[in-house]
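One protein chain omitted, others in place.
Moving on, here comes chain A:
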Amino acid sequence: MFDSVIVSGIATIIIGVGGMFAYFWLSNLFLDKVLFPPTGKDIGRNINRANMVRPWLFLFPAIFALGLYLVVPVFYSAWLSFTSGVAAEGSWYRNYSEIFQNETFRVSLLNNLLWVLVVPAASTFFGLVAAQLTDKLSWGNFAKSLIFMPMAISFVGASLIWSFVYHPDIEIGVINAIRGLFGAEEGVTLIDGQIVDSFLLMVVLIWIQTGFAMVILSAALRGVPEETIEAAIIDGANPFQIFFRIKVPQIIGTIVVVWTTITILVLKVYDIVAAMGNQYRNLEILPTQMMQYFDSGNYGFATAISVVIMILVLPVMVWNIRQARAETR
């Protein structure tokens, strides 16, 4: 087993990386020796031309791959959502009109909006509080590294840990065991398909994402000029006023970036609901709905939902892209 892993792994790497560099080297050689050789009477012009073409040559594999696997699929999905499934016989929008009439779809859309409203806000807020509190403690870095640890665990792993926390059995589930410490005799079922149970699943994602928000925001908090805080202290501000009136307004830009990044993540999260609440229709979100249609071969509905997800992400995405471009200028 071990041998075959190593052999096949090394072979893939050699073929992949070697093939790529062989392509780079040969195409470079072709450009310099055959297409625009730096000799003869056009030497200056040829060198310039070669330098214009060269980056494109080296980016070609990446552009080709991204085009084939990113750009084409997006348009193909949109195309399928208008032409396959029920849209094949009726009008082009039938996939959309039918999913919007579907009760479960509407529930999952509502749940998705709840996730988007709650998770980014809660993660950012807890992250901010954790960043502020740990900065003051001597063992703050240790606390930080523990709060960050869930970021290293997969969403599936985290969901399984929390299924254990929510387990209905009083001898097994952590929450029920805590109730037991206070005198409860019977365990309660925490996740049984009520709409509000979605919040219990959101807790998992907040648990994971707080570390991310904390790390970014604590770096921003350290960048707040000391003079502004000292001035506030002299003016008699209390710690809460210093935090909310002096520090937060100065790092509001970073807070928004953290918020939007988590929002984008929330819209495409699938693993948590799939691992924890897949059997309950009331807990569905758009990605799990899409996967159900996908698994049952209803590609018209599946692609239509994926387009809906993309449209929901788009405004945040465009905002984030503009932000990223403004930064890199």
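In this text, a residue touches a chain if its C-beta (ideal position, glycine included) is under 8 Å from a C-beta of that chain, and two chains touch if they have at least 3 such contacts; residues count from 1.
What we mean here is this: contacts and distances are computed from a predicted model.
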Undisplayed chain, where the name is taken from the UniProt record, one of "histidine kinase", "Germination protein, Ger(X)C family", "Carbohydrate ABC transporter permease" or "Rod shape-determining protein MreD": "Carbohydrate ABC transporter permease"
Residue touching the undisplayed chain, where the options are A:P73, A:G90, A:P225 or A:G253: A:P73
Those residues of chain A which, in the complete complex, touch the missing chain: 1-2, 5, 8-9, 12-13, 16-17, 20, 24-25, 28, 51-52, 54-56, 58-59, 61-63, 65-66, 68-74, 76-77, 80, 129-130, 133, 136-137, 143, 145-157, 160-165, 170-172, 174, 177, 180, 207, 210, 212, 215-216, 226, 229-230, 233-234, 239, 261-262, 264-265, 267-271, 274-275, 286-287, 290-291, 294, 299, 302-303, 305-307, 309-310, 313, 317, 320-321, 324-325, 328
